[in-house]
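See structure below.
Shown here: the complex without one of its protein chains, the others still in place.
Take a look at chain A:
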């Protein structure tokens, strides 16, 4: 029973996944994933719906058995341990609150299993509910709470145990924006302070980028890129990652020379070619909407010409949609104080710094 004793913050919360594979029938949900999560790290799993994020978490928690591979927590293999013996806690995507218990009883449940003294339970439940801003609801039943309130209880119920590793499956998807931003900051501070390893699943790339130390971008059960938020944002490994992080413009082109691409709308300069791409091959170039400039005058450097098809105000930026002669749609997001006075139907020029352009091999 020693592995279920309360874990200290300094305990090793590293997680290693070694060649993890899981299939359901003939569908592969997780495909040979290798991942090293450092102790105390905040790592996010980011990817489209159905890419295997929940399945991966469930294998770490012990609810699914991997078909192949090994899972180590704190350096020790846990694949043979039942869920209740693993030093991890989960915030479930579906909350899974106990309907017959009050909010406080739900939060106390994990501490009860470990025979924590009564007054310590009371204190920790109180603290945890305060963090989730749910103290006023301590004696309510979960069924009488809103979705966001239930989600906060689920968070409090897991955090109160101070596990080595916390698995969070979209723990803030039901919160409104203001509350979510508050909770993001609180959660991040708390994670730092307690040194808990967070494995955080989210659909929301902004959330992943703002909270994580590193991000894992997944697709179809495989890791597409693992890197710091900076790396994933600035230097996406492939077109899929590029498309998933930020708003990207994709331009199909051919490499005409080592420093230029030919597109249907003219030539655009190139900073560097990725390895293995030679002159004459078809590529897919990507440029983020935030770095595209739109102007009525032709800029000095190379630029693509088009017609301004739409303008929308996004709050912190203005979004332009430009259609080129070949039918390519370019999206630009410009901060309001740097935007020129333009109206739809104008002929405009889109340009960007050549170093912002990423080139990927065209999908076969």
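We adopt the following convention: a contact is a pair of C-beta atoms (placed from the backbone, for glycine too) under 8 Å apart; a residue touches a chain by one contact, two chains touch by 3 or more; residues count from 1.
In the analysis below, contacts and distances are computed from a predicted model.
Trainee: Please identify the absent chain by the protein name in its UniProt record; candidates are "C-type cytochrome", "Coenzyme PQQ synthesis protein D", "Sarcosine oxidase subunit beta" or "ABC transporter permease".
Mentor: Protein name of the absent chain (UniProt record): "ABC transporter permease".
Trainee: If the hidden chain were put back, which of A:14, A:28, A:126 or A:319 would touch it?
Mentor: A:126
Trainee: Among A:19, A:48, A:83 or A:258, which residue is in contact with the omitted chain in the full complex?
Mentor: In the full complex, the listed residue that touches the missing chain is A:83.
Trainee: Of the residues A:18, A:96 or A:179, which one touches the chain left out of the display?
Mentor: A:96
Trainee: Taking the entire complex into account, which one of A:113, A:281, A:326 or A:355 touches the absent chain?
Mentor: A:113
Trainee: From the list A:136, A:176 or A:337, pick the residue that touches the absent chain.
Mentor: Candidates A:136, A:176 or A:337; residue touching the omitted chain: A:136.
Trainee: Mind listing the chain A residues that contact the chain we can't see here?
Mentor: With respect to the unshown chain, the touching residues of chain A are 4, 61-63, 82-84, 88-90, 92, 94, 96-102, 104-105, 107-110, 112-114, 119, 121-123, 125-126, 129, 135-136, 138-139, 157-158, 161.
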